[in-house]
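The structure follows.
With one protein chain removed, the remaining protein chains of the complex are shown where they sit.
Note that the chains take the letters A and B in the order they are written out, and that residue 1 is the start of every chain.
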Amino acid sequence: MTPEIGTGLVMASLVAAAAGSALGFQAGARQSLALLDASRRAALTFAGLMILANLVMVGALLNHDFSVKYVAEVGSLTTPIPFTIVSLWASLDGSILFWGGILGVYVLVFTRSLAHRHREYMPWTLGVLLATCVFFALLVAGVANPFERVPSPPTDGPGPNPLLQNHWLMIVHPPTLYLGYVGMVVPFSMICAALFAGRLEDGWMVPLRRWMLVPWTFLTIGIVLGGWWSYGVLGWGGYWAWDPVENASFHPWLTGTAFLHSAMVFQKRGGLRIWTLALGMATFLLTLVGTFMTRSGVFNSVHSFTQSPIGPVFLAFIAIVLLFSVVLLATREHLLVVEDDHAETTTMSGVFGFEVPLLSREAALLAQNALFTVFTFTVLLGTLYPLIAEAVDGRKVSLGEPYFDRWALPLGLLMVFLMGIGPALPWGRMSTARVAPRLGVPALMGLVFASPFALAGFTSPVVLATLALCGFAIAVHALEFWTPWRARAAKEGWGLAARTVFRRTRKRWGGHIAHHGVALLVITIALSKGYKQEQDVTLHPGEAASIGRHTVRYLGSDLSEEPHRTSVGANFAVVDGDTALARMRPHLNYYPTQREPIYTPEVYSTVRDDLYLSIVEIDKDGAYVVLRMIAMPGMLWMWLAGGVILLGSLIVVWPDARRATRLSAPSAVATETPA
Amino acid sequence: MNAPARRGVNWTVLAVGLAVTVPLIALFAASFGNDPRAVPNGLVGGPAPAFQLPDLEGAVVASDALRGKPVVLNFWSTWCGPCKQEHGALQEAAKRHPEVAFFGVLYNDEAEKARRYLEVAGTTYRHLVDDDGRAAIDFGVAGVPETYFINAAGDIVHKQVGPLDGRSIEAWLARAGGQ
Partner (left out) sequence: MPPSLARGRRRFAGLALTATAAIGTGALAGGGELDPTTAAIAEEAATIPGVSPGPAPAAGEIDALTNAITSGLRCPVCQGLSVADSTSAAAVTMQRRTRALVEAGYRREDIERYYVERYTEWILLSPTNEGLNKVVWLGPLGAGAVGLLVAASFLRSGARRADRAYPSADAALSPRAPAATDANPATGAIDRWQAAVLAEVDDD
């Protein structure tokens, strides 16, 4: 029965999405609340059905119902339960169903959270949002139906791709990234709605920014987790290889980040209007392009599933959405009615909508936007160039780490520089005399921050410059906490002052914390790239080898049998003189479906650095092992930086307990101050 | 509530938008047939690199001494499934074409394992051991099985990536000057 139930649910969700989309557009055109309500119900129905279809598939996987095509493809009686659930996104058809499920979750949360507000915008938003749902429901129901009935079900299946079963991060990394990718459709729909409605007020910009920040946060964390997975699983001792699909996730991250910043300029100064809208739309479009890169088989990548009929269908969808976006923006943008208080600045503005003094927050944000756009263009060009070269003159070319690093280094340094300068500058014009101390103190702190690293032997000028710039940025953001806190603490004590300041400016704090996370991330990238040490050694049992400050002794090999795999390990003791500090067991996992074993590295993390062991070759009797030893400073902090960014974003996104907590006027302080 | 009744198109936005999106779509559409995993070889059509390799018994074979007759070099290993799949067809072809010098070249594998495999599977030509992988790199090998068809003048006529069957061997041998 499962194949029929599943297919039925998907079909029903397709109908619900199509109806809801049509109702939404109608509701927008006729300004009808009744139609809006109907559209909203259809949206919730779609969400429910799609989520249910996913649960049915998970149930089928857990029950090993091999009459379902997808279960027969990726299921196996011996796969452990967590990885059986993960199989949902282990292969193409399932991952598209899962995509639909996430879409359902977003539709559900979005529709419910903005239930009865924004009546001018909601109909159009639902119309566009559900139209994309129609496409994904069509994909699941048609080209990629995972619920298809297998005429003669096998008694057991091959199990999911071994690479996906090999690490716990595979349970978290894909859903996080999916939540980032899929969620971008929400801000996209909201922007389309503004264009359809012909208006864009602060009342809509606020939820728009928030709904960009939610998937952006998932995307950021997904990218960091992806790096962690690559580091922990692929065995080459790196976390980012500028693989086409890694780049594909980086593009929308760059434009999404640019949007979050240019939206501030738009809200504050009424400028960069087309630009901000275009960035928001581009972010969604780039997630589609990224998905195409992952799924079409046009790119060679760790992630690409084999060539499939989904490619052309998906490309057609991308083409439609791209052209729709361009035409919508070109025909509707100038009709937008914006907030009245921007009118003044808008009328006195130059061709680009507003004027910018050199030393101002808006100038920094403008530079940030230009920089992120150039970065996006560079990475996109580098990713696509092999296709261009092959299409134009039939040559095969490669672009990898050496190419991208060359651009990422200067662009990244500029990014950190702006990240420090921006918050130190106020909006509007300001005299140089006032700006100097705001930048001078943090600049000094940047130097102070870098100097212990220099003394500890990190003497590369590029690394030191990065550290100093990061220290500068961290100091600027930290001073934004510190100054008001100290000022208040004089009167009401440190504890109370912290609470008051935090409560009053929570979102700013969140932003500063997230920026601290980014600075920390850049620091770890600089250290790990600049001071990675590696060597290959051949060891016989009892022999020891050192790298950096670590020494390991080879103890011998062992073999362990698990139901779904066989693992051959090389055992090492991390030693300091005669004391054993830790045991490490890099190993080879043999899966019955795969001829070649999966080489699984092992990492020994310390606060200072990681020791990374990866087997190059191991003798079957354990007589010797050829081992790649890598020492990388600061890696533990890289994953921590992801957590800091997450924390900051959560603080910003967290719903307000009561809307009235924002600062109303300076005088409010006086009335609340204890006498 | 209603937008102002202005109509029109922002042609700049339209032009820039289309200039970015249309080539992108066209590029993707044009790339569908590509094989992103194929590794190109720059030697095909030109002279084959010289080599000097011991066979499984230790006797050394040098390319100089082979000049004047077509050569087929088949890079293979015992851990490669498709290599075993084409093994029979290659043995047959070597028997049919005594005028062509067939050689297997063992790639990233141990001579002992190859010997054991060939005892069972049988062989009609000699197998060379490329233990340091030098010949493979000299020929631009990217994986196994790969087969080079070299004509009597010593030029590489064709590089076959992936397993061969009897018919394709005949076709490429004809191009390399076999009878």
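The rule is simple: a residue touches a chain if its C-beta (ideal position, glycine included) is under 8 Å from a C-beta of that chain, and two chains touch if they have at least 3 such contacts.
Bear in mind that the values here come from a model prediction, so they are computed numbers and not experimental data.
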Displayed partners of the chain not shown (whole complex):
A, B
Of the residues listed, A:R30, A:R117, A:R406 or A:R549, which one is in contact with the missing chain?
A:R406
Touching the absent chain in the whole complex: find that residue among A:L77, A:A115, A:A316 or A:V397.
A:V397
If the missing chain were put back, which residues of chain A would it touch?
202, 205-206, 209-210, 235-238, 241-244, 264, 267-268, 300-302, 348-352, 354-358, 360-361, 363, 366-367, 370-371, 373-374, 377-378, 381-382, 385, 388-389, 392-393, 395-403, 406-407, 426-431, 434, 483-484, 487-488, 490-491, 505, 507-508, 536, 559, 566, 568, 588, 590, 592, 596-597, 599, 614-620, 626, 628, 656, 662-663, 665-667, 669-670, 673
For chain B, which positions touch the chain that isn't shown here?
39-43, 49-50, 52, 54, 57-62, 65-66, 77-80, 101, 108-111, 113, 126, 129, 131-134, 136-143
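Here, only the chains that are shown with their structure count from here on.
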Distance in whole angstrom between the CA centres of chain A and chain B is 39
Going by the contact rule at the top, pick out the chain A residues touching chain B in the complex.
31, 120, 197-199, 274, 278, 289, 292, 296-301, 304, 311-312, 315, 318-319, 322-323, 325-327, 329-331, 333-337, 384, 387-388, 390-391, 396, 595
Quick check on the complex: what are the chain B residues that touch chain A?
1-4, 6, 8-11, 13-14, 17-18, 21, 24-25, 27-32, 34, 36-40, 79, 81
